[in-house]
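Heads up, one of the protein chains got dropped from this complex, but the rest are sitting where they should.
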Amino acid sequence: MRFSKDTFSPGQLTSNENRLTVDLKINIEKINDFLCNTEDLIVTKINRSSEKVTILYLDTMVKKDLLYSYVIDPLLNNDSTDLNSLSKMEINKSSRISIIGKRLVDGYCVILKENCTEGFMIEVPDSQGRSINEPNTEQNINGAHDGFIESMSTNIQLLRKRVRNTDFKVEYFTVGKMTNTKVAMVYIDSLANRILVGEIKKRISSIQIDQLQSTGNLEELIEDNPYSPFPQVLNTERPDRATSYLLDGKIALIVDGSPMVSIVPITFFSFYQAPDDYNHRWLIGSFFRIIRVFSFIIAISLPAIYIAIVTFHSEVLPIGILYSIRVSLEFVPFLPLIEAIAMQIILELLKEASIRLPSPIAQTIGIVGGLVIGTAVVEAHLVSNTMIVVIGFTAIASFVAPINEMGTSARLLGFPTMIAASIFGFFGIILSLMLIFMHLSKLQSFGIPYFSPIAPFKKEDLKDTFIRLPFWKLNTRPTDAKPKKLIQQGMSRVWKKNDH
Amino acid sequence: MKKIFLIYLCVVLIFLSGCWDQSLLVTKTLINGVSFDITEKSELVGAARILNIESKGGGQFELKDEMIETKSKYSSEVGPEINFKMPGKIDVSKAHVILIGEELGKQGIHPFLEIFYRPKDAYVTSRVVMTKGNAAEILSVEPQKSPIAFEILRALKSSESLTNIPKETVFSAWSKIVDSGVDLMLPYVENVGNDRVAIGGVYLFHNDKYTGFSIPKEKSTLLLLLSDGLQKEGLVAVNLKRNRSTAFRVMDEKRKMELVIDKAHRKITCKMNLELDVNLVSYSNNFIEKTNVNKLNKDIATLLTKEAKEITNILLEANCDAFGIGRKLASSHPDIWKKLDWEKDYKNVQFEPKVKVNITKTGTVF
Partner (left out) sequence: MITKKTSITKFQLFFFLIQSQVGIGLLSLPNVVQATAKGDGWISTILAGVIVQFMLIIYWLLFKHFPNDNYTKITIKIFGKYVGKFLNFIIYLYFILTGSLALILYINCINLWLLPLTPMWVLSLFIILSSIYLAHSELTIIARFFVIASFMLVLLILLSFLTYDLEKEFQNILPIGDSGMKNILMGSNKSIISMLGFEGMLLIYPFILNKEKGVLKSASFANLTVTALYTYFLFLCLISFSPNQLKQVREPVLYLFKALSYEMLDRIDLIFIASWIVPMTTSIIAFLFFASKSISKDKSYKKTVLLNAIIIYLISIYPFDESMITKFSTYVTYLSYFVVFILPILLLTLTLFIKTLKRSENA
């Protein structure tokens, strides 16, 4: 499987061919050739009093207003032959066709003169994008409602607005031989660990690939263990979340064209933190945190526990519940495992369907799926009542995760646990949970243990994991990204101290 | 290619060979209560009530239970016999009450307890109850509201919380039978006509055999209080002299048991001091005067002491060491314990019970 070789490397065209000649016509032909005679390349002749000038630009990439006001107007009004001081915009010069071609594709316009072997390039890009609004997937109640959009510079602006610090550093990469997508690595220089930064730089710059469309692709290319069911990179669309991780010493990766920003390195418990926790009071925030972590365990093991109890160890239930469950199972012909798997698959199908459907129909599917299928299936004695309750509860628990990916991972991990439960009962559940925790202990995200601060046990980090201690108590940064400076604040409530 | 096929085969084999231990809930037959009896011809009669689910259509179900009786010769045969007679696999994991008939109790209840504590899925928290008369008859009573086993269980639970009868599960009964320093007491139920079953009192055991002696439910609370077994509260009603009667709740008790050993005459005296803190529930007195608490204390105390002495006499006659005197001897005077033959020597123990009553509250009126 060959991916395209470096078509823009200067080695392709020989040195001579790559240069502009004195002849304007041949230059234009060469550039046209280089761009494969694409029909949206506009070649305009401008008649100045002093000389003839040709402007080339890609119609679809250039903003016409900027082009007319800052390039063509000055050209027509100003008669000097020196094009360097032509316009207020920055002017680049080059005589290589490959660089001119690249710039054209980036949204520049090129001015060519007769008898001149240099082309003058001015950037007049058109950036169309949607406006900033809250991302659909990560909503919260109190807190900022803006979200990242597709344009990389806007995204970096959203971050810079929140961290007005001179240590805020941006590094650009270009990834993808065919798409030439711009990737930006953003971090706070005085906080982020030097080795970590070097490692990520190494990984990104050594990617050899044809196309990079989105953050998801980038994630898979640089993560440690692509076979693990757990995501090792956090994708978020919220600037406030990204900022808080930057201030912890983590690194943000922004891909042009994708509104998702990746945060590396990440630990398991970061997937269960939401910006909402910090906007509520600390007791409420802690309560919700605990519920969320609890929901992970439920999402994995609840259907398995139910299957194990009904199939193997029905003695665990007290008499009241036992009779109800016995009654609900009376006429169901299938094994509990089959019921559970079938209901989970129906749930996943419903979820997928509701994403694809346009909104007017989506509501109907909700009613059809929920009420009709659920009730009808029970009445037809295909699935028992209690199974629907269990599966519904599991689904709700798995949607609680603030980051969708983790919730889906938890749901998927429930399948092997269910199968283990139906072969071995409680032994199987404990065995599969043990394997999952073993895997979590082994997993590393860019050299940082994934399950920190539980394994390795770090007492200082616990204050922001299961519970959220009051903000004025969070005096040290979490150590998982090994930031350079651990202490982030001292006594923050100085007014109180001064009061006494 | 071959490797993948082998791995696939192994994985599939594990699934195909079945899940060895599955015992689905739907295939289990749930048992409510079990009873054991012995007939005059020395045949063992085992009975069980099994759960039946009837569908009334539209997703509605009604729980009914039916009774099964089997006859067999030995105790170990009873379980398999019942199992063969009923549909589905037997599941005694929720048998709440185990009823044992009076006659069978006289021959020893240990073999029947053993059926329940040996298997791995045993339910050792089911209560063991004796019955006056035939146990299968009691089990076949059909009250309107709910299965008979639940009714018996409910009656047992409420009596236990009033310290009327001791709470004896298979586990605790087995503990006491095996221990040579203490003897068992089991509650018993009787049929009181009108499709109702009620608690009758306490049967006294020696080792695992019913001695034939029993203590009726009016006196059994005192017996339990003497054994330091007060639960949440104890309800006692006594009949005093001069046409007075009183009922009170025992809220707190302090029991001191002291063994005085006379080595020379080989006499063991057991001095029991029982102090009760009570709340008056009812006192039918002269309706003009206020209650004389001090006098009432003394009256109740004398009466209770007399009753306690009667109870201890019955215990001695039955050779039932319900207070655990043997255990106390073994731990405090092990050298004497080793020399004694408790089977015979228990009868020579002298009891000196003394009860003191302290009325702390008399209710909302004086």
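First chain written, first letter: the chains are A and B, and each begins at residue 1.
Here, a residue touches a chain if its C-beta (ideal position, glycine included) is under 8 Å from a C-beta of that chain, and two chains touch if they have at least 3 such contacts.
Computed from a prediction, not measured in an experiment: that's the story for all the values here.
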| item | value |
| --- | --- |
| Contact with the hidden chain (one of A:Phe168, A:Tyr278, A:Phe399 or A:Phe426) | A:Phe426 |
| Where the unshown chain meets subunit B, residue by residue | 14, 20-21, 93, 120-122, 124-125, 169, 171-172, 174-176, 178-180, 324, 327-328, 330-332, 334 |
| Contacts of subunit A with the absent chain, listed as residue ranges | 312-313, 315-318, 424-427, 429-431, 434-435, 437-439, 441-442, 449, 451, 454-457 |
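Note that in this section only the chains that are shown with their structure count from here on.
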| item | value |
| --- | --- |
| Of subunit A, residues touching subunit B in the complex | 310-312, 314-315, 319, 322-323, 325-327, 329-332, 335-336, 378-379, 422-425 |
| Partner subunit A, residues of subunit B touching it in the complex | 14-15, 19, 21-26, 28, 30, 51, 53, 55, 59, 61, 63, 91, 93-94, 96, 121, 123 |
